[in-house]
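Missing here: one protein chain of the complex. Every other protein chain is in place.
Up next, chain A:
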Amino acid sequence: MAGGASAIAPARREAVPEVDVSAMTIVRPRRWGRIAAVAIMLALIAWLTKAFAEGKIAWEVTGEYLFWPSILMGVVNTIWMSIACMIIGIVIGVAVAVMRGSPNPVLRSVAIGYQWFFRGTPVILQLLIWFNLALVFPRLGIPGLFEARTVDVITPAMATLLGLGLNQGAYTSEVMRAGLLSVDRGQYEAAQAIGMSYWASLKRIILPQAMRVVIPPLGNEFIGLVKMTSLASIIGFADVLRTSQDIYYVNARVIELLMVAAAWYLVVVTILSLGQARLERRFGRGFASGVRDR
């Protein structure tokens, strides 16, 4: 570094030393922060491993129940319920997001009212309301067409589907709305200019572009939903947590079976994250992203 006075003076050509970067060794900067972080994390992992290894966990019991038939059934139930609720959530979410952007004040109010109710109450409360629907409507159906006792229709699975699906729709609609808002107005106009109807331009032009923006938060929502299905265990839906509990009520291997459930949730969420990365590439075609995403 030059001294104070010479830094102000105009640089003279002969003052520049001969340097050829190709002929020299490059010293990589030491990343002390990273090294420290890795050391701390390794220590934490070692400590946790030790605690769980020496703690009162019979790992062989965990292993034994990992592929237990009723546990596997629970995993299957957790998966299909998550997918079904997410489909309901996306369908409702797109509809409500479009309704909120509609010039029709009736549609807009319905959409806002729906979001207000389902985001305004705890999901566990909504599950209990659906499960106890028979207290308000003893019978369900369309008079003359079909009719049934509510308790026969609203099974734990049905109550979960309605409760989580409708709740998910309220949250997904805001994610979708963000996606729709992210698409430039010129895209709507270009679609209209080639004679597309509003619905065709939504389907072909706007939504595919919105999807690109929407997938990371939707992945978030989906992963949250997988774990939210565990709430349905309180109304008797046989998901993986409920089946684990049913077993430990009998054999008292509480922590071992909770580890079984934890392992399965991690497996499902890992697979979902991989799927999300694929979808992002699929919908990212034609876009140069400003940030590195891998």
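Convention: contacts are C-beta pairs under 8 Å (C-beta built on N, C-alpha and C of every residue); 3 or more make two chains touch, one makes a residue touch a chain; residues count from 1.
By definition in this document, contacts and distances are computed from a predicted model.
For the chain that does not appear here, its UniProt entry gives the protein name "Amino acid ABC transporter ATP-binding protein, PAAT family", which is one of "Gamma-glutamyl phosphate reductase", "Amino acid ABC transporter ATP-binding protein, PAAT family", "Ring-1,2-phenylacetyl-CoA epoxidase subunit PaaB" or "NADH-quinone oxidoreductase subunit NuoF". Which of A:Ile205, A:Met228, A:Ile247 or A:Val268 touches the hidden chain is settled by the complete complex: it is A:Ile205.
The residue from A:Val61, A:Ala178, A:Met196 or A:Leu258 that touches the chain not shown here is A:Met196. In the full complex, chain A touches the hidden chain at residues 184, 186-187, 189-198, 200, 204-205, 208-209, 212, 283, 285-288.
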